[in-house]
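Heads up, one of the protein chains got dropped from this complex, but the rest are sitting where they should.
Read from first to last, the chains carry the letters A, B and C; within each, the first residue is number 1.
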Amino acid sequence: MDNVIIDFIDKPELKNPVLIEGLPGIGDVGKIAAKLLIDQLSAKKIISIYSRFLPPQVLVTDEGIIKPMQNEIYYVKTEKDHELMILTGDYQGLTSEGQYDLSYGILKLLKDLNVVKIITLGGYGVRKIPEEPRVLGAATGEKLLSEMKKYGVHFETGHPSSGIVGASGLLLGLARLFNLEGVCLMGETHGFFPDPQGAKTVLKVLSELFDLKLDYTSLEKISPDLEILKARLKELEEVGNEGVPDSAGDLSYFA
Amino acid sequence: MDNVIIDFIDKPELKNPVLIEGLPGIGDVGKIAAKLLIDQLSAKKIISIYSRFLPPQVLVTDEGIIKPMQNEIYYVKTEKDHELMILTGDYQGLTSEGQYDLSYGILKLLKDLNVVKIITLGGYGVRKIPEEPRVLGAATGEKLLSEMKKYGVHFETGHPSSGIVGASGLLLGLARLFNLEGVCLMGETHGFFPDPQGAKTVLKVLSELFDLKLDYTSLEKISPDLEILKARLKELEEVGNEGVPDSAGDLSYFA
Amino acid sequence: MDNVIIDFIDKPELKNPVLIEGLPGIGDVGKIAAKLLIDQLSAKKIISIYSRFLPPQVLVTDEGIIKPMQNEIYYVKTEKDHELMILTGDYQGLTSEGQYDLSYGILKLLKDLNVVKIITLGGYGVRKIPEEPRVLGAATGEKLLSEMKKYGVHFETGHPSSGIVGASGLLLGLARLFNLEGVCLMGETHGFFPDPQGAKTVLKVLSELFDLKLDYTSLEKISPDLEILKARLKELEEVGNEGVPDSAGDLSYFA
Partner (left out) sequence: MDNVIIDFIDKPELKNPVLIEGLPGIGDVGKIAAKLLIDQLSAKKIISIYSRFLPPQVLVTDEGIIKPMQNEIYYVKTEKDHELMILTGDYQGLTSEGQYDLSYGILKLLKDLNVVKIITLGGYGVRKIPEEPRVLGAATGEKLLSEMKKYGVHFETGHPSSGIVGASGLLLGLARLFNLEGVCLMGETHGFFPDPQGAKTVLKVLSELFDLKLDYTSLEKISPDLEILKARLKELEEVGNEGVPDSAGDLSYFA
């Protein structure tokens, strides 16, 4: 089996789409944001991506239908004529090699589809509940970097110090090989539970970038109990920082 | 070495065979059922499947003959003219990648052999000794799903919640890539020992589907001591659910 | 890098050589035997086999020269005109896939070199110090099996029950794919330390098979202290059989 298999469900004509990536990771910031975008923009699924580096199992839908593990790409042309492709999925690659193969395979696909820019979404673990979570950024080049600053994205010297792990990092790191460029937007997050606040924070940047009207009320349903979260954070504080995700990017489940 | 090597022992002419898969897994439900089918239908071995993702060792038969680790396909045309191919074997692939490669390689083979449908067999762990074990199902499409309901196969919303692990899942999940369709039949089982009751339960569905007359008395020999089984289950209950297989599918040995 | 790289040092003309394999394994029976053969027959190294599945390091000879990890093939034409090739090495493949790739790659090489028969050597762990260690055997076919019985090789129903692990098994298990045949000779051994007694026992069979005059005095140097060995065995007996190698074949170091 090829390392990565691209399965087209639909082939819309594409001019110069932007890819927004939101796969599972720290606080699931990226995945939560991607899901909200797909739902509210009524984006349509156009591509399934299978890989021998995803878990060797299938999901079963509520209707009893078998669905292979996959990454998925959705497409929508917004009211303001922005072409958005949204990449999300059940898992990231299970091994280092799988991470590289998936990101590389997806970049090759994006190049074929005339994608002009990549925006990856992730969480930036700050080890507490951030009062007003900010969005930190990192980019493939100077120009994009200063462009993003206009939208309130912060760039801090030496952060994230440990780099960006997983697809959010690799899609941008390998972009150079495909003459692509992009930026990673990281919402500050406690990082221990799915964090809709972190997702909201990056979504606000995207809504400005692409003139989107987004309704965030659905995020409230997935907010963890604040008391439980605080207790958990206090507990961790007492035992020191061992095991606390301390850096931006994805892949909290990745060992 | 290629990831998967197909070694034909015989090449019968095939019109539209159905593949029944029963590899080792939870309660060995699938493997026990496959073995009984092969024995009672006098199915003939036609294919050995070797893989570098199987354990790096060989078995020695009672006669002192060396036999490489393998998956095996048997063939039989039933009295009622059903063409059945039965897939079983010593092990499933040892790694995630190996699981995918074996399932993908087998699907390619099935396509070449004009297989029209795939039925995978597995166990569905229920954490107790089921009084009247049922058969749960999941399928690649709506049509097969409703067809199976006629044979008493249950489809429950949200089950198996954790999906189907291993070949029983992947053979169906990747079937779409080969324009193949199929169904997974999962016998309810405690899942801790080889479970002939779980196997009997899926065999009954198969016997109706293909008009087979099966004798289940050989299953009694492999039934575990009920008292030991009960003690073990009670023990596990007391320590909570840790380590108890809770989902359908195969691969109990797969870490 | 290719999975296996064959590096010819010399290319003697070969008519119908027999390959004798002795790689590291249980009690190092095979490797000790191979080394003695090479030394006493003055066999000449003709092939280095490198692989990305061997440990990623090099050895340094006493002269300060760097030597990559490898499997090695030596060649000798005996006084009685037997053409022998002897396969030994530092390690076996580190992963399951590596085990398969090395064995497969070596078989391909053997086929190219007109090898007619493969004899693999290993230890058969018996969990005690065998008084008169026997040689157990397993073969690829009936004919070889009965041929070996004439030389005092034992074939016991159901032994080795756990099969033969590593190159000693795989070289024979995959031989069918190359129309090759062979036999595995396993010397009974305690299996905990390099065991020259186990090696001597298989060497005696080989010396009869190929009319070799072998001097076993060099083996005495590598015999472990009997008292230490007995103490270790007693210790293990008390804690049960956990961790005691109980089956034929190689690969004691293989996790």
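Basically, a residue touches a chain if its C-beta (ideal position, glycine included) is under 8 Å from a C-beta of that chain, and two chains touch if they have at least 3 such contacts.
Every value quoted in this text rests on a predicted model; they were computed, and no experiment measured them.
Taking the complete complex into account, the chain left out of view touches A, C. Which of A:Met85, A:Leu170 or A:Leu209 touches the hidden chain is settled by the complete complex: it is A:Leu170.
In the complete complex, the hidden chain is touched by one of A:Gly22, A:Gly64, A:Gly89 or A:Gly105, namely A:Gly105. Hidden from this view is one chain, which touches chain A at 3, 93, 96-97, 99-101, 104-105, 137-142, 145, 155-160, 163-166, 169-170, 172-174, 176-177, 184, 248-249, 251, 254. Within the complete assembly, residues 1, 5, 7, 50-60, 62-69, 94-95 of chain C touch the chain that is not shown.
By our rule, only the chains that are shown with their structure count from here on.
Under the stated contact rule, the graph of chain-to-chain touches is a line, running from one end chain to the other without closing. Chain A maps onto chain B through a rotation of 90°, based on Cα atoms and reported in steps of 5. Our note on geometry: chain A versus chain C, Cα centroid distance of 52 Å, whole angstroms. Annotation for chain C: no residues touch two or more other chains.
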